[in-house]
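In this view, the complex is presented without one of its protein chains, the others remaining in place.
Letters A, B and C mark the chains in the order given here, with residues in each chain numbered from 1 onward.
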Amino acid sequence: MIKAGIIGATGYAGGELVRLLMGHREAEIVWYGSRSYIDKKYADVYRNMFEIVEDVCRDDNLEKLAGEADVIFTATPQGFCASLMSEEILSQTKVIDLSADYRIKDVAVYEKWYGMEHKSPQFIKEAVYGLCEINREQIRGARLLANPGCYPTCSTLSVYPAVKEGLIDTATLIIDAKSGTSGAGRGAKVDNLFCEVNENIKAYGVANHRHTPEIEEQLGYAAGHPVTLNFTPHLVPMNRGILITAYASLKKDVTYADVKALYQKYYEKEKFVRVLDEGVCPQTRWVEGSNYVDVNVVVDARTNRLIMMGAMDNLVKGAAGQAVQNMNLMFGLPESMGLELAPVFP
Amino acid sequence: MIKAGIIGATGYAGGELVRLLMGHREAEIVWYGSRSYIDKKYADVYRNMFEIVEDVCRDDNLEKLAGEADVIFTATPQGFCASLMSEEILSQTKVIDLSADYRIKDVAVYEKWYGMEHKSPQFIKEAVYGLCEINREQIRGARLLANPGCYPTCSTLSVYPAVKEGLIDTATLIIDAKSGTSGAGRGAKVDNLFCEVNENIKAYGVANHRHTPEIEEQLGYAAGHPVTLNFTPHLVPMNRGILITAYASLKKDVTYADVKALYQKYYEKEKFVRVLDEGVCPQTRWVEGSNYVDVNVVVDARTNRLIMMGAMDNLVKGAAGQAVQNMNLMFGLPESMGLELAPVFP
Amino acid sequence: MIKAGIIGATGYAGGELVRLLMGHREAEIVWYGSRSYIDKKYADVYRNMFEIVEDVCRDDNLEKLAGEADVIFTATPQGFCASLMSEEILSQTKVIDLSADYRIKDVAVYEKWYGMEHKSPQFIKEAVYGLCEINREQIRGARLLANPGCYPTCSTLSVYPAVKEGLIDTATLIIDAKSGTSGAGRGAKVDNLFCEVNENIKAYGVANHRHTPEIEEQLGYAAGHPVTLNFTPHLVPMNRGILITAYASLKKDVTYADVKALYQKYYEKEKFVRVLDEGVCPQTRWVEGSNYVDVNVVVDARTNRLIMMGAMDNLVKGAAGQAVQNMNLMFGLPESMGLELAPVFP
Partner (left out) sequence: MIKAGIIGATGYAGGELVRLLMGHREAEIVWYGSRSYIDKKYADVYRNMFEIVEDVCRDDNLEKLAGEADVIFTATPQGFCASLMSEEILSQTKVIDLSADYRIKDVAVYEKWYGMEHKSPQFIKEAVYGLCEINREQIRGARLLANPGCYPTCSTLSVYPAVKEGLIDTATLIIDAKSGTSGAGRGAKVDNLFCEVNENIKAYGVANHRHTPEIEEQLGYAAGHPVTLNFTPHLVPMNRGILITAYASLKKDVTYADVKALYQKYYEKEKFVRVLDEGVCPQTRWVEGSNYVDVNVVVDARTNRLIMMGAMDNLVKGAAGQAVQNMNLMFGLPESMGLELAPVFP
């Protein structure tokens, strides 16, 4: 039985981790960390867990927790995990960091986009970027895992085969993303009030969203050269879900069948990436509550562009689900253990 | 392995049955019946099941299915199940009917409220009303099970202990109910279009909703005398969830603690009924996707009334989840098998 | 041209006042008071007013404003208006208070339900309760107007004729109310975040909501004796709208036509109260953005109860619209000036 500790257990991603780990037969949660609710019953904060979780919330003492847990999930604000990381911690436990602290290999890029000093750059090199479908082998041996961002997960998986195979001109790549509101977190802000989000759609972080360099780095590895792209997220009046619509110019004359074959080459054996049938557009409702990413493409001969689409639950494959998938890999368990959840509809 | 057939597999309740049975380790679905989509891949109708369900939809041949399945779920319009039921079917298989056909013991009451002739009244007496927490023992031996309506499940469980113990004057009982839109089904009607339901709330079926006599009958058994009450459902702009707010005059001078003790007497050992802490109102979000019913009460000394509240997922405990719970009982399996799902939030 | 000042112009009710007064040809806004946004452009807070309102937000100096405005609207938290009211202010200007400070005549009742001391009880007697359809004549001469609460407006108008005419037993009266989320205000609270409200319904303030004594007082005047009732509000995932479902036992043997005639006696000439056709239930979508209240009843012969329903936009007839209607009366203008807005659908 894997002993798991969660730092940040009362955010939306932390709450989803709790839900998923409650259904995982080889893991048990030993620490519900939540700075805001110390000593409060977890089920008094997340009442869905009434009579399911009996524990109280504890502080975010990473060092103490390292001695009690086999794996620590940090679902915390940027900079938190990096500020506390140490060799001592990593020598005692594995760490799966859901924040961005170890995702970007170039510390200068991190510091520029996140506007903060990185407090433990010595661990960046060691950290493994946990996009399971692409980095599976390195993940198995990781001590420190950088769990990918929600937008980067969906963006990268939607575009990866086309970039990897040199099908598209990466200089023309534009990613237009749409996200449900749980991605904005559980902080009490006027902008995230029901009446402000409901009956509304808006772009935000235009040309400067922090997930941009993460996507560029991952696609750069696939392309074999640096990639610079536009990434524009939008806030959608729904709880969960991310939809990616990506555009790029084709470098080859291809049919839908050609591109489909190429996507299947990468994803046919991947349980959690579903390449849809021709003509079917991904929709977030078809993946809600599950660890699936649904992808598909349209070849537009008129404009010579490939339109790549992906849909995903931002809290599952975009956060907690992928973290569990990474945990499974790191502990030698079947990759989909605890994640065999059919999407909930409607 | 229980072989299960579903008639009406492409309605919302049918779809939820498919989701739940996919996660049930002692059951497998052998028949996806759907008159509207015969020969179409099930996953082309419910794309959440892409790469999970490979079968095609079949017709609604109850007789043929009876020979192939150990249990048949009928998630069909009123009158359908009754029109096809026969001793031959029941001698070969068990039937769990999610429609109202066998819920009401007095056929005249059924025919009056439903406005149709009952085609197989000879089976009404045999049919067991499947409110598990109340009729558990009879359910175990049932061949023909009448799965309770969504409103009656939540209403009855919210009010049952107070009625059973003679705490309230049933002549004063008023049940004001609120439901998400999946309760209205998947038929293409203008009234259920997004733009008609969104940003709106309305009452409907005022003083004549068909679930009224079902609730009255069940509470009548608890009271030991006939009960007549007001039941008013409202349509809420959300997908899932039912909330019950019930009012009745107290016959005794009681405190919250008294009533709580009385509710615990009935529900303490019930996994799926959670009596909340004092002062906590049930909310549908805390039970979404799960088989739980959350209940609580407020004693209003000013008006000498008891206010009873209950929240539930209409598609789970209100339909498919309770059907699976009944199946488990009927086949001697642990009652919660396949239903150990923590509520999904947000 | 009436010079109007608004204290609390950046709350939802204040914002709606701005919208309505922009379309009022005999009024102009001279003061946009907002403690939270002093010196900020109003249109930077409410961007719908970009290029429409050029002013900046000012503080909440009631005394100074009294010298500049013909009428002051206070859309402020409970206690604020009462704490600053003075004869000097009222001798210079009229005040329409959208808070509860002067709604309740018995100061002990106010202080008990609101849990605060009333700072200017000497003005309570003078203040006129501004439910236009009922208190029209007194409103015309008022200096200090207590604008009714949202729930009390819809509740009272839905029930008034039945109480006034002695049709129902007020001892049996139960009001089950449902409100959109704008009623909860624009404060940054976790409970009002999109992901907490969306896909959810809950009761709140059960047996202790502050609007209860206000409704009881108004209905008490209609009945000619004290009224004690149950009032239970619910939070609905929509921006605007209040729906009332009220229940009471009939004291007379009546038909729908009888009750309809009685309601028409009071409302036939009222522009803003629409008595719907038989069988039509009020829905919030049909009044959104307008000053209408739609009401109707069902006579339930089975239970001998009258079910009374009302739908209204909580920000218009429930707050800003009624405030403008009161202003019109107080200044001798046509009562519907600036309020001739057809409901917006969808």
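Note that a residue touches a chain if its C-beta (ideal position, glycine included) is under 8 Å from a C-beta of that chain, and two chains touch if they have at least 3 such contacts.
Every value quoted in this text rests on a predicted model; they were computed, and no experiment measured them.
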Candidate in contact with the missing chain, chosen from A:229, A:295, A:315 or A:330: A:229
Full-complex contact with the absent chain, from B:61, B:120, B:198 or B:336: B:198
Sole residue of A:161, A:241, A:321 or A:338 that reaches the chain not shown, by the stated touch rule: A:241
Per the touch definition above, residue among C:2, C:104, C:193 or C:276 touching the missing chain: C:276
Hidden partner chain, residues of chain A it touches: 172, 174, 176, 178, 180, 195-196, 198-204, 206-207, 228-230, 232, 234, 236-241, 243, 245, 247, 281-285, 288, 298-300, 302-303, 305, 307, 309, 311, 346
Residues from chain C at the interface with the omitted partner, ascending: 12, 15, 19, 22-23, 44, 46-52, 182, 199, 239-240, 274, 276-277, 280, 283, 285-290, 294, 340-346
For chain B, residues in touch with the removed chain: 12, 181-182, 186, 188-190, 192-199, 237-239
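Criterion: only the chains that are shown with their structure count from here on.
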Residue-number overlap at the chain B/chain C interface, same or different (half cut): same
Most central chain, Cα average position: B
Chain A on chain C, rotation in degrees - Cα superposition, rounded to nearest 5: 180
Between chain B and chain A, distance of the C-alpha-averaged centres to the nearest whole Å: 36
Centroid spacing, where centroids are CA-atom means, of chain A and chain C in whole angstrom: 46
Sites on chain B at which at least two other chains make contact: 199, 239-240, 283, 285, 288, 346
